[in-house]
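The complex is shown incomplete by one protein chain, all other protein chains being positioned as in the whole.
Chains here go by letter, A and B, matching the order in which they are written, and residues are numbered from 1 within each.
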Amino acid sequence: MSSVPSPITAARPFPEAARSALADQQLRDNLRRATATIRDKRQRVVDEVPDWEDLRTAGARIKDDVLARLPELLAQFEAAATAAGARVHRAADAAEACRIVTGLVRATGSDEVVKVKSMATQEIGLNEALADAGVAAVETDLAELIVQLADDTPSHILVPAIHYNRSQIRDIFARRMPGVDLSTLTDDPPALAEAARRHLRAKFLSTEVAISGANFAVAETGTLVVVESEGNGRMCLTLPDTLISVVGVEKIVPTFADLGVFLQLLPRSSTGERMNPYTSMWTGVTPGDGPGDVHIVLLDNGRTPMLADPVGRQALRCIRCSACLNVCPVYERVGGHAYGSVYPGPIGAILTPQLTGQAAGANHTLPYASTLCGACYDACPVKINIPEVLVHLRASGPKPPAARAGMRAVARVMRRPRWYRAGLRLLRWAAAPWRLVARGGQVRRLPWPMSAWTAGRDAPLPPRGSFRDWWARR
Amino acid sequence: MSATDAVLDPVALLAGRLADYRATVHRCHPSGLAAAVATALARTHRVAAPADLPAAWLSAWHGDVVHDDAGAPLALAELDAPAVSVVTGCAVAMAETGTIILDAGPRQGRRALTLVPDHHVCVVAADQIAVSVPQALARLADPTRPLTMISGPSATSDIELNRVEGVHGPRRLDVILTDDPAPSR
Partner (left out) sequence: MRIGLFLTCVNDLMFPGTGQAVVRILERLGHTVEFPSAQTCCGQMHANSGYLAEALPMVRHFADTFAGYDAVVTPSGSCAAMVRESYPTLLPEAAPVATRCFELSELLVDVLGVTDVGAWFPHRVTYHPSCHGLRTLRLGDRPRRLLAQVRGLDLVDLPQAEQCCGFGGTFALANAEVSVAMLADKTAAVAATGAEYVAATDNSCLMHIGGGLSRAGAAARPLHYAEILAHREPAR
């Protein structure tokens, strides 16, 4: 068994992990610049679509329909893909999916595979499982390659290396990329892209097995869709003899025509482009064109249990665009690693604890990693009400006994007008001594639990006179 | 350009959107196609072409042409050689997004042919252009064929979220739009 921790279980509570991230000024500068860039780009291309709100509604509706009749659509997909020459496998959890993929790769006799960026394979820890089986998995997406060379983990769904700037990437390539030409390697992005091209070219032309995910799986036709930019996806999907795609069951869309909605929503929401450079669609095997041995692993891994929750399951509408990460003020400050899961940011805060259950590791701290500002909901192309689900998960999740006792006590006071008024008087009375040390009405340090407040900002004091006294005197 | 203008002139819309994403666009009358192809191939040493590419398209270009035949496919190394360009047609184009769609149908060849060479020249006829994404998808003859949607040359946004053209796919994309200004319809 691998000793690698689960890729979707936070090892540390979010506030603690966030503290480490906040201490990294370089990280914060990189994130601020990158998220500001992508936010502006997204807004520009969204604004040029007059029926954007209708498209969002359509996207949400299609996905809700899928979630309502998932078993039926999966069976339809499986039948269509099988008829087209693909072999479809079902995996209930990460271990089973890794076992299936590892077995398929071993059967080819290859000890190296090329990979297209895929969240599903990250979610199940496939690279580690392959490594345990003696198979080297080469990530071919530029950002994934950067992260893999740096022996790091991704920090963003779309741009896994968002936490690095160009000069850091240049250093990683210089130190870790075999055979890199140092004489031409600058921190100019085209030079870095050129280095990646040279590094991977031979692998693309010679590797016999590729592993991908899929952005969409069309039930009607058995078609898989991969949306990408660089052409590494096309290389992996076209040139090897064997193609294995790991696909979360929620990636299903009912009909080919439904792609017309999502191929408008996804590129504009993710990279802020009208259309990404390359989208590949394939249906089983086409003789003489592309892999002759095509496998599809349909991955559940906690998704079916999510369907039982009528509020929480909207998280399964997600098309992994990352728009919610890019607009999130919390994500912008702490980056993806603080969430302790391959799914970071607002969507991660609702998806991760639902996939694993809130008892897993520190995942129950993730629904609190939000001010409920609502920017994510506005940006979501499939209208996932992330704040609603965050609050819902807070309600169903575990709570520290002290906090629970405190909140209950306050609630008991708040529902009784006389206790409430007495409480106000008590607090005003208790604040009196602090007026002696206040400056400009603000106090610099308060005892626990308000010390958490005054650690970073001053606190105002309740004034002597109350509204109620003023009202009574009128 | 407003939605109405786009419907009125999808060719102009497609040309503009392709250019936005750094494709090189050539517009010509169908009679000028061969000349336009030759212009796009100025730096090319050898052309790889699907077996059914009309010979007339390459009639103004005087160089080495190799055909990719189902019975005798070109080796990947041949496609990967320096200064090889691939010339194809397309199935449908999508004006609003600046996208051409290949479906391995007539004049397009298999997917590797348009992937491995560093330069792709794609010929689009005006009547192949749909305006929106749903309209373009609806015009595909068979969605279960291998489909490739191409919007500009290979690019990445992975470094500081800035778009950089040219990674693994063809780094140069030339699109030749042929338009007969007095269509018979």
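Here, a residue touches a chain if its C-beta (ideal position, glycine included) is under 8 Å from a C-beta of that chain, and two chains touch if they have at least 3 such contacts.
Everything quoted here is computed from the prediction, not taken from an experiment.
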Which displayed chains the hidden chain touches across the whole complex: A
Selected from A:A120, A:L316, A:V330 or A:L355 as touching the chain missing from the view: A:V330
Chain A residues that touch the omitted chain in the full complex: 14-15, 18-19, 22, 28, 329-330, 333-334, 367-375, 377-378, 391, 393-397, 399, 404, 407-408, 410-411, 414-417, 420-421, 424, 427-428, 440, 442, 444, 449-450, 452-453, 455-460, 462-463, 465-468, 470-471
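Everything that follows uses one rule, which is that only the chains that are shown with their structure count from here on.
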CA centroid of chain A to CA centroid of chain B, Å: 34
In the complex, chain A residues that touch chain B: 30, 33-35, 37-38, 41, 50, 84, 140-143, 146, 159, 161-162, 165-166, 169, 189-190, 192-194, 196-197, 200-201, 204-205, 218, 221-223, 229-232, 234-235, 238-239, 256-257, 259-261, 263-264, 267, 271, 273-284, 286, 288-290
Parts of chain B lying in touch with chain A, wherever the complex brings them together: 3, 17, 20-21, 70, 73, 76-77, 80, 94, 96-99, 104, 110-112, 115-116, 132-134, 137-138, 143-170
